[in-house]
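Only a single protein chain was left out; the remaining protein chains are all shown in position.
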Amino acid sequence: MAHHFEAHKVEEVLPFIDAAVSLRRFIDEEGNPVEETKVQLSSELLLKMYVTMVRARILDEWLLKMQRVGRVAIHAPNAGQEAIAGAVMALREEDWLFPSYRELSAYIARGMSEEEIIDRAMANADDPLRGSEFAVYGNEKYNIVPAPVPVGAQIPLAVGAAIAAKILGHKVVAMTIFGDGATSRGDFHSGMNFAGVFKAPVVLVIQNNGWAISLPSRRQTAAKTLAIRGVGYGVPGIRVDGNDIVAMYITALEAAERARAGEGPTLIEALTYRLGPHTTADDPDRYRSKEEVKLMERLDPIVRFGKYLKGRGVMTEREERDIWKEWGEKIESIVKKCYEKPSLPVSVIFENVYSEPTWNLKEQMEELEESLRIMKELGVKVE
Amino acid sequence: MAHHFEAHKVEEVLPFIDAAVSLRRFIDEEGNPVEETKVQLSSELLLKMYVTMVRARILDEWLLKMQRVGRVAIHAPNAGQEAIAGAVMALREEDWLFPSYRELSAYIARGMSEEEIIDRAMANADDPLRGSEFAVYGNEKYNIVPAPVPVGAQIPLAVGAAIAAKILGHKVVAMTIFGDGATSRGDFHSGMNFAGVFKAPVVLVIQNNGWAISLPSRRQTAAKTLAIRGVGYGVPGIRVDGNDIVAMYITALEAAERARAGEGPTLIEALTYRLGPHTTADDPDRYRSKEEVKLMERLDPIVRFGKYLKGRGVMTEREERDIWKEWGEKIESIVKKCYEKPSLPVSVIFENVYSEPTWNLKEQMEELEESLRIMKELGVKVE
Amino acid sequence: MVVMNMVQALNSALREEMRRDRRVVVLGEDVGRRGGVFLVTEGLIDEFGHERVMDTPLTEGGIVGVAIGMALYGLRPVAEIQFIDFVYEAFDQIVTNLSKVRRRTGGMYSAPVVVRGPCCGGVKGGMFHSQSNESYFVHTAGLKVVMPSRPYDAKGLLKAAIRGEDPVIFLEPKILYRSIREEVPEHDYTVPIGEARVVQEGSDVTLVTWGAMVHKSLEASKIARAKYGWEVEVIDLRTLFPFDKEAILKSLEKTGRLVVVHEAPKTLGLGAEIAAYVAENAIELLKAPIARVTGFDVPYPLAHEKLYLPNEARIIMALSKVMNY
Partner (left out) sequence: MVVMNMVQALNSALREEMRRDRRVVVLGEDVGRRGGVFLVTEGLIDEFGHERVMDTPLTEGGIVGVAIGMALYGLRPVAEIQFIDFVYEAFDQIVTNLSKVRRRTGGMYSAPVVVRGPCCGGVKGGMFHSQSNESYFVHTAGLKVVMPSRPYDAKGLLKAAIRGEDPVIFLEPKILYRSIREEVPEHDYTVPIGEARVVQEGSDVTLVTWGAMVHKSLEASKIARAKYGWEVEVIDLRTLFPFDKEAILKSLEKTGRLVVVHEAPKTLGLGAEIAAYVAENAIELLKAPIARVTGFDVPYPLAHEKLYLPNEARIIMALSKVMNY
């Protein structure tokens, strides 16, 4: 099978190297500060950012492994996109998050534990989403509404939640995260337009990771940037280096504060890069070159932020090693623990369709129970 | 019933008086030239433009009357928006048009006769669309694809036709016309984005007539203009005075030539005003003031263009009167002729669902025939 | 009691619920200043203001999607689709989020949105102002589907829908908006979702129907009684999902004959499910084939629409078929 590559340079793939469009960045590729932040960030916060990304990276690797051995249905790798945590850390506890399916660091940033995430990924007995779907995460404890798998379908939900908060007089902001691919859907259009018209307190973050499966973002649209789309809805749009966690944090903080102050929505285009395959079912070698990925690896948000922290004396080399070691061990033991958990009961099939089961569901539950008896009789194994 | 008006000035309703956004215009409100056209337009063409608008205006009034006496199901008044004919006259015969439901002058510009339009409106035996729907017009003779009533649903069709023409190597342009309201739909978003990505030879014309039923266009979106939306798709957008038929013609001509030359799509926002109700089923007094309409009447595209033609010696006062008289009489006699035509046969109910009727349709046709017999027997009159 | 038509009954249901519960909000195209194109929301903006009565941009997908988000946050949105024929842009939000958000969030979140709008034909509305598209919703697990046939039910069912914990698709036959007037209580009441109503008792044949066809069926049954002496039991389903199977079976025990009448196209119209349910669970009750009288399997026609819709003649043909079997 001959793989068909387009002759393109990295500069074409990764819009954020394109000098023709402005890009907000606080830390450069070598981990040096670019622009002085107006907000003073504490070392504690900076370290928390680092640890959050590390935890997500380790967890991501585990989920990949778990998928390979059949303990997880499908995983959408996060590696390279961990700086989204910065945007989420700009939210307050009472704010709401409507993520997509590639934001482990975002959940961790909101307080979700690895155990909760792994329970979800395995759809075991402790799965808060009760085995309904793969690759999506959320929990009302953290005001995180799990994503629908159809991409972008969460966007109008976030806008609606934001409008609701406004109507009720709550000072609550909704944030939604979605990919460059999702910007092509009607949901993006209607969500953005409603957000503009009703001045919804919402922050819309595009994780422009260069690709939507095999479609490069510059083929997703002929627009020069995605941030510029804001203009068409009367919504300010800003383009940031999505691999610079400080830029993500500060930009989202400003957007959230604008929203909270009643000044309406902001569209943030975060330029990042998906280092792994689209999902564990994907084969990226069919559509992009290994050289491209290699080149992009040097923009790894964790490495870069690590350099920054070390360069500014916030973290020592030893502390860095300890963080990786500590979380590597912790997560490994959590995985082991989760492996031991029982599966969900068969009854989940009929759960949560309505607030109370309708008569047809009751009839069908009986049919299922009867069939389980027959299966025993027949000696048929179904699951 | 107290009618609820917002306290707004005409300047707020009609974006085209807003000096903050540039507006292309060749003829001012008093009928004086504003900018010299680069293209020389012949007197013949100018007169044709005028006559086309007059014919549409007279026909519009007839359709209103015919609706009132129950000979037409619903009519969407065109008065005030006739200059759209200019955009359509910029097309060539081989080009395709995907209009909406408020463009009588556009059909006339493409060669459709009043008789054809009235047959359609009445859904009589000569209706080319065989009584399938109201308020929409089209005919393959003129490469006009009748609109679907769900607004904006024709946009991706026009883009698709344009892409097809390009694939087949035809030098054919597709034009689509739709309202300000339609720009909020997913179809606008996907159509624009495909047009940009595939450089489709398509001209997209927004008839921004200030209102989508009761929603003023400045509430349809928070964007400053609709033309600016083009930026978000890499499609040039331009704002023209949609009541200036010369501006419409020249802008569309440039756009069509760009498309034909392989340079891709153009978005044209034409600022106009709907002088009448939304449809014959509407009551605009519920949402806009009579004063507003009165003020807008002075922008009537026909009056204005008439002044221009007279001012430049292209048409005399007498010629003007004659045109109105001639077409008034012609159309009246056409209406009378159409009144005499028989209705469509009952069999249209089952026509054109598939290329050949499927078995269920044959069964159902028999049921219908049987029921017609029974109705006779029972003495029940259904229609 | 006040005499009301269906528009007034719906308007009073909305008004009362909005007064009762400040979480109830209304959104849609032209629902504010215009009061809706059929005036179902007339005057609400004056009483409740534009935050709770939102005139939205022209996007059904946006309206339903945003309504779901509002419901997740805790509001009780009533989203109007100006004509139910325009609901399809919202179909993704309906299938993906509205019907599944309780399920896909493990029961942590729910979206008790009412999506309401005028449906069905008979008013020369043509292809896109006449559709009876209830099947799409009935087939979608997670939704409830309602269609009233008279002002009393319209008000009581809409209140029940707004108060319920599940999403409801609320379909209003526009031909009935002003054609029927009846007494409607001024005190608070609801009509429970899931319960049919026996509109006319009869011992010979069970006729299950809903919406405007209730009235057509009553007309036809009058002719049938006068001409043939058949006593038709007419059941107004009112809730299309979950439909009241008990009421149908109970009637069938008496009559042994079943006719279903609906405006929607025949193939996979709800009549199919009712017939299948009976053929599966109660075939022993049947003395005759099940007959369906429905709209034809064609896009709704503008010309000759009266012949597209089930009428007395076709209903009587079906009654004869089951009576003379």
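Labels for the chains are A, B and C, by order of writing; each one numbers its residues from 1.
Rule of thumb we're sticking to: contacts are C-beta pairs under 8 Å (C-beta built on N, C-alpha and C of every residue); 3 or more make two chains touch, one makes a residue touch a chain.
Just so we're clear, the structure is a prediction, and the values are computed from it rather than from any experiment.
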**Asked** Which shown chains does the chain we cannot see touch?
**Response** A, B, C
**Prompt:** Touching the left-out chain: which of C:Val53, C:Ile68 or C:Val138?
**Reply:** C:Val138
**Item:** Which of B:Glu35, B:Glu140, B:Glu257 or B:Glu383 contacts the chain that the document leaves out
**Value:** B:Glu140
**Message:** I need the residue numbers on chain A that touch the omitted chain, in ascending order.
**Reply:** 1-2, 4-6, 73-74, 123, 127, 130-134, 148-152, 181-182, 184-187, 212-215, 219-221, 281-282, 286-287, 343-344, 346, 348-350, 353, 358, 360-361, 364, 367-368, 370-372, 374-375, 378, 380, 382-383
**Residues of chain C (touch criterion as defined above) contacting the omitted chain** = 61, 88-89, 91-92, 94-96, 99-100, 103-104, 127-128, 135-136, 138-139, 141-142, 241, 265, 267-273, 275-276, 278-281, 283-284, 286, 288-292, 297-299
**Prompt:** In the full complex, which residues of chain B touch the absent chain?
**Reply:** 96, 127-130, 132-133, 136, 138-140, 145-146, 148, 150, 153, 155-168, 174, 186-187, 189-191, 193-194, 197-198, 351-355, 358-360
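Just so it is clear, only the chains that are shown with their structure count from here on.
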**Farthest chain relative to chain B (centres taken as mean CA coordinates)** = A
**Prompt:** So how far apart, in whole Å, are chain A and chain B when each is placed at the average of its C-alpha atoms?
**Reply:** 44
**Prompt:** If you average the CA atoms of chain A and of chain C, how far apart do the two points sit, in angstrom?
**Reply:** 40
**Complete:** Chain-centre distance (mean CA atoms) for chain B and chain C, in whole Å, is 35
**Request:** Enumerate the residues of chain C that touch no fewer than two other chains.
**Result:** 57, 59, 61-62, 89
**Complete:** Shared-interface residues of chain A (touching two or more other chains) are 186-187, 189-190, 193, 197
